[in-house]
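Working notes for the structure below.
One protein chain omitted, others in place.
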Amino acid sequence: MLQKQPVMRKVLYALAPIAAFSVYLYGPRALAVLAVSVGVGFLVEYLFEKKKGGKVSEAVFVTGTLFALSMPPAVPLWIVALGVAFAVFMAKEVYGGFGRNIFNPAIAGRLFVYISFAGVLGASFYPAGDFGAAAGSLFGRPDAVTTVTPLAAMGAGESVPIMNLLLGFRSGSLGESSVILIALAAAYLIWTKAAQWRLIAATLIGGVAVAGALILGGVGRALPIEALLAGSFLYVAVFMSTDPVSAPKKPQAQWLYGLLIGSVIVIIRTFSLFPEGTSFAILIGNTFASLFDKLVTDAAKRKEAGK
Amino acid sequence: MIPLVNPITLFFASIFTSNILLTNFLGMCSFISISKDWRSSFGLGMAVTFVMTITAAVSWVVLYYVLVPLELEYLSFIVFIIVIAAVVQVLEMVIDRASPALYMSLGIFLPLITVNCAILGAILFMQIRSYGFVQSVAFGAGSGLGWWLAILLLAAIRERVEKAPVPAGLKGPGITMVTIGFMAMAFIGFSGMIAVQ
Amino acid sequence: MSSKAMNILKENLWTNNPIFIQILGICSTLAVTNNLRNTAIMTVGVALTTAFSSMTLSAMKDLIPRKVRMIVQVLVISFYVIVIDIVLRAYLPEVSKQLGPYVGLIITNCIIMGRAEAFAQANKPGLSFWDGLTSGLGYMAVLMAIALVREILGFGSVFGLRVLPAGFVPWTIMIMAPSAFFLVAMVMWWAKNMQAAKAKTAAGKPAAPAAPTAPAKA
Partner (left out) sequence: MKLKKDSIAYVVIFTFVVSALFVTLLALANEGTKPLVAANREFAAQSAVLDALGIPYANKDEALRLYKESVRPIEGSSPRAYRAAIDGREYLAVEQTGAGLWGAIVIVMATDEKVERIRGLQIIAQNETPGLGGRIEERWFLDQFRGERAGGGVRIAVGAESKGTGDADPDNGLIDGVTGASRTSVAFETIVNDALARARAVAGGAK
């Protein structure tokens, strides 16, 4: 009943160390979030596919894991279940299942809960380290310990030690923590051709270029360049922008897509009322993906005709 | 009293942060039936932008130089519809004379526009928010461009979705509504981006 | 009630409901569906306008020259909408203030012109009135259902009265635009499935008018 998907398997391998590290940082709570997310996601897809007589795709495990790792550690489990159910149902199955979705399901689900429950999620961060002991609770939902995420701190003009960002000892969503682990995952995915290097590169270039331009332009609200190491910028660049289904297919379109995502992330972080813009940027990228493909194809055709 | 909204800000706000289609739901009918086809979407979007900018300007003049002095504001709905119809008609004639090529790509969509609620909507918003002339034109142009952008994006996506094995009950308009929903969700990200001064 | 009137009722409420079959006319009202009261007022306005303008146009149909038919239709529709606007401003100033430009947008509601073209053109005034009214009711039913879901989940209330316990966390997205699109899609899906199921059980009879996927008219 399971559809074999080697590429998705590789993404899962790449995610495994990050998930394990999140358990080290936040304790059993991280495991619970992962379990609920993957379990509910699988169940929704199973019920839908059973009716249709189709098979459950391995991609649903990727969606579940990606969604779980993008949640803050103390997120109420019912929100996890709701978000992942929306993701698999509305963003994927309704479009005809794996390979047909226009929007990245994990991101669609995350935005659904992020927009709906901004207050609850914003109060669900707790300090990282020692299997959740830092929060004083190994099991159950720790009391809302107010911690400031590095991105919020930089927004308020404080500086954050870079070493903590690289190693991941900082509060934030479960999987976005360690820059080093994410970089290793990226290397593995590119090496095994499970991810398109162009997409990652373009996203990074877009982000760095716009962030640099804002700083050089003397924009008062511009965040320091280290801000790209904080929040979920890298996590999204490596795992979300590379989703082969929702990204464009043509190389030039992929460059445009990545650049758009990277720059929109920085622009939203800097100017909008939302502190983090990565999910919106991916969804905006998904919205433009088909148009980019279309424009590139048309341009190629016109060139052909011109010859 | 003219509100202190910067026309440039208004222009960008009406394209991105408060897209007339994605947040105000205006112009859905022609949007859904036309967006199936890429070329038509392009032409219709262009025509809408054109007509919206011009009617915003004309309606503003008619409203503040004719209706208000004569205390006939209660007739504004009818007058606006007539203005739209007249602008569309004149435009059709002008384009036909001036450029047959443009007429082929744009002219055929003009009659569709009279019944596009986005245009009347933009004018009614302009009236009720008491915009000045420059603000009205900026708002009209921005709303038109925003509509154009939305229909182009949707048309490109629909080419892909039409081939997908979507559940029978959702085929066509249903899945299109879901797609527009996600587009609206993405555009929420821009909110708060352009602080109206 | 004559069987013809009964048929029209059934058609407009279910088998040919303006929203889930033809997705007509959602523009003017969808924006206010995060609140039941505003939705109720808007949809009643649409139903009344459709009913009266269908009736008027049907009564006038032998007099209207072909060339200016569209213009006359728009004129009649605008007339009724302005009447509604004036009534709201005089007797329900609060509501009029809240709905703002959306009342005027009823004019461009495609259902009204659609019924005037498709039905009033060929039928007697009384029947046209009934057709317009029931079309409006079909429209109302769908939008009220959507507004109900949005208000309950978005605010925890129904018609402004709190119905969910204080511990309930409101779903902000339900107040915002995307949810309206998702819910319209879900309603259409449900309705089409129901109709398809019915068509299957009623096999043998000449097939019921299959749900046309192409929207009728811009």
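Some observations on this one:
The first chain written gets the first letter, and so on, giving A, B and C; residue counts start at 1 in each chain.
The definition used in the following text is that a contact is a pair of C-beta atoms (placed from the backbone, for glycine too) under 8 Å apart; a residue touches a chain by one contact, two chains touch by 3 or more.
These numbers were taken from a predicted model, which means no experiment stands behind them.
The omitted chain makes contact with just one of the residues C:72, C:110 or C:127: C:72. The chain omitted from view is touched by exactly one of A:17, A:39, A:99 or A:122, namely A:122. Residues of subunit C in touch with the missing chain: 31-32, 34-35, 38, 60, 63-68, 71-72, 75-76, 79, 82-83, 86-87, 89-91, 93, 97-100, 102, 170, 172, 175-176. Although one chain is hidden here, its contacts on subunit B can still be listed: residues 1, 3-5, 17-18, 23-24, 74-75, 78, 125, 128-131, 191-192, 195-197.
Methods note: only the chains that are shown with their structure count from here on.
When the interfaces A-B and A-C are ranked by how many C-beta pairs touch across them, A-B comes first. Between subunit A and subunit B the centroid-to-centroid distance comes to 34 Å (mean Cα coordinates, whole Å). Separation between the centroids of subunit A and subunit C, computed from CA atoms only, is 40 Å.
Annotation for subunit B: residues 167, 170, 175, 178, 182, 185, 188 touch two or more other chains.
Residue numbers of subunit C whose C-beta contacts span two or more other chains: 173, 176, 182. Listing the residues of subunit B that touch subunit C in their complex gives 22-30, 32-34, 74-78, 81, 85, 112, 114-118, 120-121, 124-125, 127-128, 167-175, 177-178, 180-182, 184-185, 188. Of all the residues in subunit A, the ones that touch subunit B in their complex are 90-91, 94-97, 100, 102-103, 108, 111-112, 115, 264, 267-268, 271-274, 277, 279-281, 283-284, 286-288, 290-291, 293-294. Those residues of subunit C lying in contact with subunit A across their complex are 169, 171-174, 176, 182.
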